[in-house]
Structure formats: C-alpha cells, structure tokens
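Structure in structure tokens, see below.
A single protein chain has been omitted from the complex, and every remaining protein chain is retained in its original position.
Order of writing sets the chain letters: A, B and C. Residues in each chain are counted from 1.
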Amino acid sequence: MDPLQVGIFLLVGASGWAVVTTRAPLHQSLVAGFFGLTLSLLFVVLQAPDVALSEMVVGAVAFPLMVLLTVAKTRAGDGK
Amino acid sequence: MSSKLRHFPFVLGTLVFAGFLLRALCALPPFGEYRGAYGPAILSTMEPLRHAQQAVASITFDYRGFDTLGEEFILFAAVAGGLLLLRRQESEAAHDPVDQSGDRGGIEPAPAVLGLGVLMFPFTLLLGIYVVLHGHLTPGGGFQGGVLLATAFYYVYLSGEYHDLLGMSRGHIVSHLEAAGAAGYVIIGLLALPAGLHYLHNLLPLGDKGNLLSAGTLPLLNITVGTEVASAFLLLIAAFLRQVLVIRREKKP
Amino acid sequence: MSLAPFPVITALFMAALLAALEQLSSRRRLLDVLSLATAMAVAIFDWQLLDASLAGTIVYWFGDWKPMGGFPVGIAFVIDPASAGLALLSALLTLAALLFSWHHFHAVRTYYHTLMLLFLASLQGFALTGDLFNMFVFFELMGVAAYALTGYKIEESGPLEGALNFAVMNSVAGLMVLLGIALLYALTGGLNLAWAGAALSGKPAGTAVSAAFILLAVGFLTKGAVLPFHFWLPDAHSVAPTPASVLFSGIMVQLGLYAVARIYWVVFSTTLDPDLLRQMLLGFGVATALVGGVMACLQRHLKRLLAYSTVSHSGMMLAGMALLDRRALQGTLLYIAGHGLVKGALFIGTGVLVYHHRSVDEKELHGRCRHLRVTGVLFCVAGLALSGLPPFGTWTGKGIIKETASDLGYQFLPPLLSLCSALTAGAVLRAAGGIFFGLGHSDPFSSSAPATGEEGSETGHSRGPTPRIMLVPLGLLLVASLGVGMLPQVQQVADQAAGRFIDRAAYQALVLQGTPLPLPRPAPQARPGVTVSFVTTAAALVVAALFLGPGPLRGRGRESVKVLLRGPVRLLRRVHSGYIGDYVTWFICGTGIMMALAQFWF
C-alpha cells in the first residue's frame, strides 16, 4: 500500500468515528457529509470512479440533505 | 436494561465478534492480491461480445442486469413508501403549504445565493444529462446522473423558488416519469423474448466501441434508470421539504 | 418461451403501472381488480413452473449469459420443486391478503397496492434465484416494501416504532449478509451459489469459510426470527396492517430459513462439519421455539400473540431443517406450507375482529364477539390446526419431522416440539374461547403494556355482518391447509423437493455444465402417526383450559403459581424491551456466540 492509501484509509476510519461520536444531529449531518466525501476520495484511490461518483452524490449530498430536512422539521416541532 | 448493564454484553459480544471477524478477514487473499475469475471473465469478453469499454456499466446493465432491475425497484418501493409515510396526518391541516416570503428563517436569499442557484441549475442539469448518456463510456451512468439531475432542481430551491419546485414535484408528471422509468426497464428486457432469447438479452445493434450509440441496450437502460432515479429523488426530497414547510406555516401566528 | 422470469417481472411491471394510475378518480376497484389479477397470474405462473420443475430442475440465465467454460458470468434462476413451491405459497397468500383487503381496507392513494405487488415480486425473486447477490437484492426489496407496509398507519406511534425496529434490525442483517457475500466472493471468485459450492468443495474449512457461513446465516436467520435475532418480529407483525401480517408471518420469515438451508446445502455442505452444525442449529431452534411459545402465552394483544407464535414455529422449522436429513427437510417444507396457510387464516381472523371492534385486545374483546359465529368457529379450527391436528398440513409436516428426529436419535425433540405447539395453540385457543365464547375471564399473566386498542384506521365503517369477501380467504386458506395435509401428491412433491434440495452434485452439474443428473428416487412414503398429534391437540386444549377454567391458575393455587413464575416471566418481559439499542446488543452477542462456536468447532 502506498502512503496515500494508508492516509486516506485512516482518515475514513477517523471521520467514521467522528460521525458516531457527534451526538447533535445538526452537526452530525455535516460530519456525515464530510465522511461521505472522504469515502468517495478513498474510492477514487481504489480505482473505483463509478462508486466514488455515487458516493459523492448520495453520501455527501442526498443523505445529508435528507438528514438536514428532518432535523429542521423536528426542531421546528420542538417549539410547540 | 439499565444503560450500564447494556454496555457490558455489547462490549463482550463486540470483542468476540471483532476478533473472529478479523481472523477471518486475515485468512483472505491479502489486500491488492485478488485473483478471482469473475472480473477477468468480464474484462475479456465485454469488448468482443458487446463492444463495450466500461466494465462496471457492462456488469450493471448487461451481465448482471437483473440485479439492477431489482435495485431500481428498491428505489421505486422506497419512494412509494416514503410518500406513504410522509403523507399528511389527519391532525395536520388539510390544505397545502403556501409560500410566504420570509418564511425560511426570516432571510431572503442573498443575491449571491440566487445567482449561484441560477447559474448552477443549467450547469448541473447538463452535467447530469451528460453523465446519464455517457454511462456506458465513462464513469457514471443512470444512477449517478439521475441524482445529479435531481440535485439540479434543488438549486431552484436554493435560489428561493421552492414554490415552483413543490408545484412541479406534486404534479403527476414526475411520478409518471418515475413509473415510466421503472416500467421501461422491464419492457426493454422483454424485447428479447419474441426472438426466442432470454429476458434482458442485449439484442440491439452493438455499434462501434467508444461511440455514444454502442454496447446495445446499455444507453437505453441508462436512460430509463436515469429517469427513474432523478424523479425518485425529486419526489423523496420534495416530500421531506413539504414536511418542513407545513410546520413552518403552522408556527406563523 | 420459458415462464421463469414472469412471476417477478409481471409483479414488478404491474406495480409500476398501478403507481401511474394515481389521478384516476374512481380507481379503488380498478386497483383491487388489477392487483388481484396480478397475484392470480403470478400464482398460475408458479403453478406451471412447479409442474415443469417436477420433470427436471429449470435453470434460466438472464440475458442468455450462460456459463463460459463452466464459469457463470450471469444471473440464474434455479427453479426446483422447493423454490417453485415456496413461490406458489407466497402467491397464494398474497391472493388471500388482497381478497381480504377488498372490503373497506383504508387504502391510501395507490401505495398499498403498489407495495403489496412489490412485496410479492421480492418474495418470488428471493425464492427462485440461484445467485447470492441477487438474493441480497430481493432481500432488500422485500425489506423496503415490508418496512413501508408496517408503518402504514402513521396516526399511531406503535406502527412507526415497530417499523423502525424492523427496518434497523433488518438493515443490520443485510449488512451481515453483504459482509458474508464479500467474504465468499473473495474466497471463491463467484456469486453463483453452484459455483461457490464447487469452488469450496474439497477445501478444508478455514476460519474464513466458517465466518462467511455464519455471517450469511446470521443475516438470514434475522429474517427468520431465530432467538437472539427475533426481537423485531413481534414489534412489526403486531402493528402491520392485517394483509401485510399475513405475508410476514406466512412466508417472509420462512424464506429466511429457506435461504440458510439453500446456502448450506449448495455451498457449504461439503466443507462444514454437519454434526456440529446440526447441534448448533438445533440448539438455536429449540430455544427459539420455547421462548416464542412462552411469550405467546403471556400476550393479550392478539396480533402480538400470533407474532410470538410465529417465532415459536420458526424455531420448530429451524429445528426440523437442522436435522440435515432428506426426510426431515420434506417435513419442514410441508410444515412451512401448512403453517403459512393456517397462520394466514388466523391473521385474517383477527382482521375481522379489527373490522368489527377496532381492537385486538383479548381483555377488551372478552365475550363481545359471540355474534361472529362463523369467524369464531373458523378461528378455533385454525387454532386447533396450529397445534398439528390431523389432517391439516401442520400435522403431516410436524409428524414427519418428529418421526425423523426419533429415528436419528434425537429423542428429546418430539416432546419439545409437541410442548411448543401446545403452548402456542393453547394461547390462540384461550384467546378464541374468551373472545368468541366468553369463557373464563381475564388471564392471570396478561401484560398491560402492549395493547393500545387503537386499531381504528385500517378499515372504514363496520356495521352489520361480516362481509363474505373477508371470510372467503379465511375459509380457503384452511381448506388449502387441509389439502396440504391430506393429498398424497403434496407429500410426494415435498419428497421430490427435499431430495432435489440436498443433492448438491446434481445442482452443480445442472447449473454449471447444463447436464441433468437422474432425479432422486422417491422415498417410500408413510403417513405420520395420528396418536401423538391428537395428544398435542389435547395438550393445547388443556393449556387453554388452564387459563380459562378453574384450576391451578385460578382460585387458591393461583397466588403460589404466580409467585413461582413471576421471576422468569418478568425477566422474559424485560428482555423484550422494545428498545432498538437492546436488540442490537443481543444481535451482536448472538453473532459473537455463533462465530465463536463455528470457529472452535468447524
């Protein structure tokens, strides 16, 4: 394994950890977006451009967007 | 269980599980040394048999096209389920959310955001279409391009015109497109049957490798999946969005 | 033209078509008719396929990607009598469920019908496929459709909670399946079951091989609701709309067990040590059957009671399968059919109660349903059939399992199976006696927690007698179960299915080389004895009588019995906490135990 791969693997591991330990959902959705980005970076390094592209559109855009919207809704509901 | 009691079996179970899983994974061929037969079998046959150059697309839409049919319908089921679950509860007001300026956190979209949205919309739209159409040539394809297409419409939301967006996604056009995309895949697969071939046989003219019209049904299937995925994500995210808008309107005195 | 792909693609296409009928104003009947016609068509296709498969297993390569030099590059449906039979069963149950929902089912737009058809398609694909990853795809399609159906009634928190637990546990199970697929792919280089089996055969069982099997087994056993992985089932089945519950308990759970059996026999049967595997699966099966049986007796929410009875029966099926024997497998297949039909009938019976009284709480309904005579009688018959009363399908199936177990030297198994059958059937009969005949009064161990009694939104107005069209599927399912038990042809088909199922060499030769080997010779058939079954049924009646009539659970003895049982009962209840975090903890523990056993033994 070359150092680049090692580095990105470690980054993915660390950001995955960060997603779980971030308990506030709003912050977590941002961290999850970052995690999705590092994953797609890793997929590029692993020579999987197709997968990287999907992870980018799903993991870094669509999934955090849905989480954000849910957070927005449930927060607004708290005010009741 | 109390929360301390809960941790103990979890940690114990995890340690055992992790230990054995690691042992098993270490017994696999080491990282970077894979010598399976499946990949090479496809890489060596896709050019002579199908004039295709993108192995992942060939697998998704040709060799293992039936998986993709199932996958497309998973998304279809999720949209049906999502819309079913995010329907308005009886307790909630029965009429539609109305766009009220200043509703969204009280901020009008800044001109920069508006400009960005207007600028990004056509760009992302074109990119999405490109990614769908070139799915059998370059990385990407119906799925990735479809999500990009859906994203393009969300720049409309960013630039403040979400009333239009909701109106559009509530109309029947998008859900019809979604159904058509899903059904289209099934129908393209059927084309081979009258010729006495098996379901999903790739029987269209194969064309020259590297051309836009090549690899038989691959581009067509890419388009159907792109249609389905784009409309599916549009519907899903619009359903979530509508939830947010309903409650915000209720909060207003 | 082969019919092989049609069960799946017909249902998928019709699902898409129905979704597009959205804006039709008077669409309700059209949706009903179209979805019924689809289920009927699928059932006919399955019937044809079953018929054809008896002459020889059908292999269908999608896209004409036949194996290249013996290596399968495409996806195959491998249709033998077992898979075609299960597909047929799922189509019949769907038909019954849709018939039931014809009347006054509160269908929201087109979603209910679309999701039911997608669910049907996934059941078909899952049963028929011979490819591991394709199995995973249909597993997930089944999951997504099922989660949405479970959470159908968003006006109550129970369905949402149950659907959430269901979805999370099954997604975790899906994770395990996928990890197992990745391991197996790394080891064998293929995704076709036959290929993986051929690549593994003759190799020593290493840690990686056994881990791959355990990961796959854990994933599918979660679907099959086996002990430490079963917690989601009562939460989900008890809150899902009745037609969905029919399919969940009747066939979905059993398909999880079917997947484990299929993967074991085709892929791992030459590599793993059968004796040790037998002991492990038997242990898990018996434990599941016992816990499910006891928990069923402790419920007063009728659907939840039935759900626990499904857990118990799933454990019995696992035990039957775990004998790893042709005849036991024949019994298990018969039992799956017999039980699925009876359980479907029971759920439809509770659906009728919901229709009339908007409640499935045993205590609340006590004595209030005396006017529902037909339903009451049919419900009791189904309860008796659940205990294995001859000549229902449950009797032949369980009888064969028991006799095989005795022959193989597992003397402890038949009494245990009888006990669990008596417990579950006793609980059902107790409920029926109270609800339809006003016998006894509230039982001493009833919980107060799960019965919310909010079952309002499933159907519309409910005055007058029970609509015929609700009783028709109830009766038909019971008749079908009788047919499974009485027709010798069914027994022969099950024998042929079991013989084909365990013949790994023939399966491989057919799929990889296309050379059919001679079919297994039919084994001599004998009806299982009826005495034991009548004793079991009598025991079920005794269990019901213990709860309903005067006896140790009533009167003076009652307090001491209660004190004696309070500890274990409370423990069992607390373990089923309804909290997803606990479920995941148990899941991890169960997986750890299985992994450890497998690695030390195999």
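Here, contacts are C-beta pairs under 8 Å (C-beta built on N, C-alpha and C of every residue); 3 or more make two chains touch, one makes a residue touch a chain.
As a working rule, contacts and distances are computed from a predicted model.
Name of the non-displayed chain as stated in its UniProt record, restricted to "Dihydroxyacetone kinase subunit DhaK", "NADH-quinone oxidoreductase subunit K", "Fe-S cluster assembly scaffold protein NifU" or "Hydrogenase subunit MbhD domain-containing protein": "NADH-quinone oxidoreductase subunit K". For the chain that does not appear, the touching partners among the shown chains are A, B, C. Check C:Leu123, C:Leu378 or C:Ile580 against the missing chain and you find that the one touching it is C:Ile580. Check C:Ala182, C:Leu290, C:Val374 or C:Val472 against the missing chain and you find that the one touching it is C:Ala182. In the complete complex, the residue from C:Glu161, C:Asp325, C:Glu403 or C:Asp495 that touches the missing chain is C:Glu161. Mapped onto chain C, contacts with the missing chain fall at residues 133, 137, 140, 143-144, 147-148, 151, 154-158, 160-164, 167-168, 171-172, 174-175, 178-179, 181-182, 185-186, 191, 234-235, 238-239, 298, 301, 304, 447, 449-450, 452, 572-574, 576-582, 584-585, 588. In the full complex, chain B touches the omitted chain through residues 3, 6-7, 10, 14, 17-18, 21-22, 25-26, 28, 30-34, 36, 38-39, 42-43, 46-47, 53-56, 58-60, 64, 67-68, 71, 74-75, 77-78, 81-82, 85-86, 89, 92, 137-139, 143, 210, 236, 239-240, 243. Although one chain is hidden here, its contacts on chain A can still be listed: residues 1, 6, 9-10, 12-13, 16-17, 19-20, 23, 25, 28-29, 32, 35, 39, 42-43, 46-51, 54-55, 58-59, 62-63, 66-67, 70-71, 73-74, 77-78, 80.
Everything that follows uses one rule, which is that only the chains that are shown with their structure count from here on.
Interface comparison, A-B against B-C: more C-beta pairs in contact at B-C.
Chain geometry summary: the mean Cα position of chain A and that of chain B are 17 Å apart. One inter-chain figure worth recording: chain B and chain C are separated by 31 Å, centre to centre, where each centre is the mean of the chain's CA atoms. For chain A in complex with chain B, the residues that touch the partner chain are 1, 48-50, 52-54, 57-58, 61-62, 65-66, 69-70, 72-73, 76-77, 79. Interface residues of chain B, counted against chain C in their complex, comprise 1, 6, 9-10, 12-17, 20-21, 23-25, 27-29, 34-38, 41-42, 45, 62-67, 69-71, 73-74, 76-78, 80-85, 87, 89-91, 172, 175-176, 178-180, 182-183, 186-187, 189-190, 192-193, 196-202. Interface residues of chain C facing chain B in the complex, by the touch rule stated above, are 1-2, 5, 9, 12-13, 15-17, 19-20, 22-23, 60-65, 68, 71, 73-75, 108-112, 114-115, 118, 121-122, 125, 133-134, 137-138, 140-141, 144-145, 147-149, 151-152, 154-155, 179, 183, 185-191, 206-208, 210-212, 574, 577, 581-582, 584-586, 588-593, 595-596, 599.
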